[in-house]
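Quick notes on the structure that follows.
The full complex has more chains than appear here; those shown keep their coordinates.
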């Protein structure tokens, strides 16, 4: 509690416990293609937060109402290595939300050209599986996971498919990408807007808004969280800040 | 309600069900429909029907789940197997888990949780029929159920969805619109203070469109709020 009070006191003076500005991200470190067995992969570290996204391509039956489109499935695991509170077992509510927010950012922005992933209409399409594995949790999992997933997708290759078999290790080309949404989560603490919270900052936030911004400026998904409300002005200013920060993050792609 | 390629959802300024862009569907609200519950309500937006029941505040067991200084909210949003075109298999899907979470958070800001340490306030929602906008319909039902249960609230919570079809901003998406929209934005807010307690968006919107849509949603929310008040009055004047 003393720590929490200290964080709040500093914020009142527009200061943060690690010396950052309110709208400043921690250092971001990106490694691409770290998993040879995956069709695409990326590891993103934002400060001490450490996330791996791996992409597997599998043959699936398409959904009946989109018979000529590939499928996208996103899964997040809060591996128990990553935080003392993470326990083995089925995905928690938070892991489920994380996977769905990342998924929507990518899906709703039409990042992947799913129509190019159809092999036999109504019968066989490529399934793109995004698996997010948290290695260390020090806050801002949504932005780190979204970024890792996007970069992994951008580096994903489609394997050869011959005689009803996937030939792993041989590729016919890259995953066709149409758009690159960047997710930025802005939090409100007291009357301040803050980005890229550490875990201990997250423990004192009032509300957060996660915004996926496309390269053309379109907003493609939003999710509000936290135990307090936000007014229209808050939302507007938080989207502004998210849009601004998304441009900075975009340079990392 | 399937995704249909190239469907035209708005013609001559009218939506396929005859509504104007900013018109919400026929709404029905009924409070106190479940005698066993501390509070309950049914809310219908068009064909979408949500039933909510509130149990509690009641002692939370087992003990190790209790919070010493406040109540917790437990919320479950569940779709009845017969509520949709294709039967929903019983058991919580990932979608239902996420929606349960955001609905819970939609009420956290308005409840005096610190007044009921070690207890739980259980909000259970059953979607009896689903034709779009089920989570916001659920929130309207839960708001009434909480009021019916006599759980003190800072404000009633009002909810509706907005979106965009064929370039036009609309309110209260039905299932067909939801699955074929350019954007879908559910929102919940406190009736008087206009504090937004749930906000999600999927699709493609410019920031100005979001602002414009919110303005219309607040306006329509006034109407929904009046219906809530009327439904509560009808209950107490029975």
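First chain written, first letter: the chains are A and B, and each begins at residue 1.
Criterion: contacts are C-beta pairs under 8 Å (C-beta built on N, C-alpha and C of every residue); 3 or more make two chains touch, one makes a residue touch a chain.
None of the values given here were measured: they were computed from a predicted structure.
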### Task
Write out the stoichiometry of the whole complex as a formula using the chain labels shown.
A x3, B x3
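One rule holds in what follows: only the chains that are shown with their structure count from here on.
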### Query
At what distance in angstrom does the C-alpha mean of chain B lie from that of chain A?
26
### Query
chain A touches which residues of chain B in the complex?
2-4, 94-95, 97-98, 100-102, 105, 108-109, 185, 189-190, 193-207, 210-211, 214, 218
## Note on the structure
Within their complex, chain A touches chain B through residues 64-66, 91, 93, 96-97, 99-100, 104, 107-109, 209, 214, 217-232, 234-236, 239-240, 243
